[in-house]
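Left out: one protein chain. Kept in place: all the others.
Read from first to last, the chains carry the letters A and B; within each, the first residue is number 1.
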Amino acid sequence: MALLEIRNVTRRFGDFAAVDDVSIGIEAGEFFTLLGPSGCGKTTLLRMIAGFDLPDGGSIVLDGKDLAGDPPERRPVRTVFQSYALFPHMTVAGNVAFPLRMAKVDRAEVERQVKLALEGVQLGGKADRYPHELSGGQKQRVAIARALVTKPRVLLLDEPLAALDAKLRGELQLELINLQKDIGITFVYVTHDQTEALALSHRIAVMNHGRVEQLDEPSRIYGLPRTRFVADFIGHCNLFDGAVVATTPHESGALVDLDVADLGRIRAFTKGQVTPGTTGSVAVRPEKIRISASVTQGEDENHCAGHIRDFLYMGDVTVYIVEARGGQRVEALLANSEAGRTKFFEAGDAVEAAWRFDAGHFIPG
Amino acid sequence: MPDTSSPAEAPGRGGRAASWQTRSSGAGRWLVSGPPLAYLLVFFAIPALIMVAASFTPPGEFGGLAPLFEDGKANLTLEAYERFAEDPIYLELFVKSVLYAAITTLCCLLLAYPLALLVARSARKYRDLLMLLVILPFWSNFLIRVYAWMIILGPQSAVSRALNAVVEPLGFDPVSLLFSSFAVLVGLVYVHLPFMVLPLYANLEKHDPALLDAAQDLGANAWQRFWRVTFPLSLPGVWAGAALVFIPALGIFAIPDILGGTESTLIGNVIKQQFLETRDWPFGSVLSIMLTAVALALAGLAAWVSRPRRTT
Partner (left out) sequence: MKRSWTLYAAAIAGYLFLYVPLVIVVVYSFNDSRLNAEWVGFTLDWYRKLFANDEMIQAALNSLLIATVASLVSTVLGTMAGFAMHRHRSRLLPVLVLMPIAIPEILMGVSLLLFFVLLNFTLGIVSVMLAHIAF
């Protein structure tokens, strides 16, 4: 059985279901992320695990024990808040010592553990400072030390890096990964930033409108999105909508022929069987599409011709928006420093695009 | 942290703000601050100085003050101060007044805290209304609020009769609630309560609710959350409220006059007595100056203790 089990949990506010019949099993030692846009229910779910909210239906089970009867102060679950919530009238050491004092640990032991905890987050020298004297990154480290000092079974993190600038966020993300690896405590992380989720997690649950759209490892979330929403939410994705015209069985799934308006016939793979006539979308990541002034189409490639409508220069890559002959927009991503890349396209240039069949993934619905 | 402000911004902004501040001409400046300044100087500062001078003059023949200059030389004496120092009763009076003020402040704190806490934690749309309800009684007349307690604590009132119905059968003498120290304290608390609620509320309202969530998450129960997070953070408000109650309560005379018995005379009563009845103005001035000194010392202490600390 998983360490933390969320079984058919529902939470309603009036008619609105913030969390709708969600079931998730989180394993011990895992870095698990709840990812989704604002309002998708991820924070509500987190609060229910912490005990600040109670589910209307379903149960949350930790170590085999239903948490329903326990208020937050009795659960072996700690939270790192987005706003850090450090006690302004206590020093850093006082903050970190707080949960130990609530647990009635004796003085000498409290001092020892606080020292260890602060060293664990590289803040050994700041024990006597007050929160207002610290930078954002330092405050967050104190919050993490404070939450971990009593060795909870699960650590909940509610968008802890959202208030930091990009560079600092990147540094702290690395620290978080290493910290989690060293300590081995289960992390449940909430974020709306999909790059962050992909970078940090062992597994991600993508949520939308209170439901889990897909629960998978990052590479499969990215490469094999199960629903249109997931494909669209994670990174940039081309989504070609159409109806299946023909299918050919292939290994464990099928090769489908899709008729896409304004584009033409394209082929992609899918898991499982699909009957002709099913509507859906083919998801193709922009970096899998090659464009050039003229492209020789391989046997197992889709191909289309058009012209550059727009482009975004991003320093390390350029995103090109190609308008195909039929009118469909195709997004392609090219690395700017690719060897042999001599041509940087301008708006209006005529180009041809091609991508392999297996670069596309068909999502019914 | 990398400095991302552009160098071009800083000097321009600093310059503009400074010029706006001093743009007003010298004349305009005096036009605005002049009248209030003048008024306070004339009706506050000068009377205060006069009182200091008065404390050094001998009492006049028929009461009041003797002329300041007699026969061409200054007529000063330390007589009044000596009298203050000699008779222990005046020091006792001061101590008693301080004690009454302290008890009043403590009771106000105990009563005001739940009120302020409830209003501060209420939904935003109700807060103003609830606060208004606290302040409304304060808009009624001071004397009315004191007289009300004459009715409630009078010997024929429901409260008195209920109390004596319990006390008498036990063999004690009937208790007189009115004209006692108890009545004076009730009156003092009643009159000063809003002064404690307001600063407390102003402080509590600004507390970050996430802090209480965090405390709970870290294992603190309801009492611990209050005692270790809410109360320490509210201390500046507590000191401010305490100052606003303690200092006026020190000098109060109307309440002991109306609700008090013979043993509840406070320093304020004595001062009034000296000026209006005994007409020993120099001595009254000495007492007033002593009271001012105590009040200012406490005000200074309160200001120092509740000075804004950076606690964002």
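The rule is simple: a contact is a pair of C-beta atoms (placed from the backbone, for glycine too) under 8 Å apart; a residue touches a chain by one contact, two chains touch by 3 or more.
Since the model is a prediction, treat every value here as computed from it, not as a measurement.
Q: What shown chains does the left-out chain touch?
A: Computed over the complete complex, the missing chain touches B.
Q: Kindly state which of the options B:A148, B:L163, B:I258 or B:V305 is in contact with the chain not pictured.
A: B:A148
Q: Which subunit B residues touch the hidden chain?
A: Output for subunit B: 21, 24, 29, 32-33, 35-37, 39-41, 43-48, 50-51, 54, 64-65, 111-112, 114-115, 117-119, 121, 133-134, 137, 140, 144-145, 147-149, 151-152, 154-157, 190, 193, 209, 222, 243, 247-248, 250-253, 268, 271-272, 275, 281, 284-285, 288, 291-292, 295-296, 299.
Heads up, the rule we're going with is that only the chains that are shown with their structure count from here on.
Q: Could you work out how far the Cα centre of subunit A sits from that of subunit B, in whole Å?
A: 57
Q: Which subunit B residues qualify as touching subunit A in the complex?
A: 1-2, 208, 210-211, 213-221, 224, 228-229, 232-233, 310-312
Q: What part of subunit A is in contact with subunit B in the complex they form?
A: 50-52, 71-74, 77-79, 81, 83, 85-89, 98-99, 102-103, 130, 132, 135, 146-147, 150, 167
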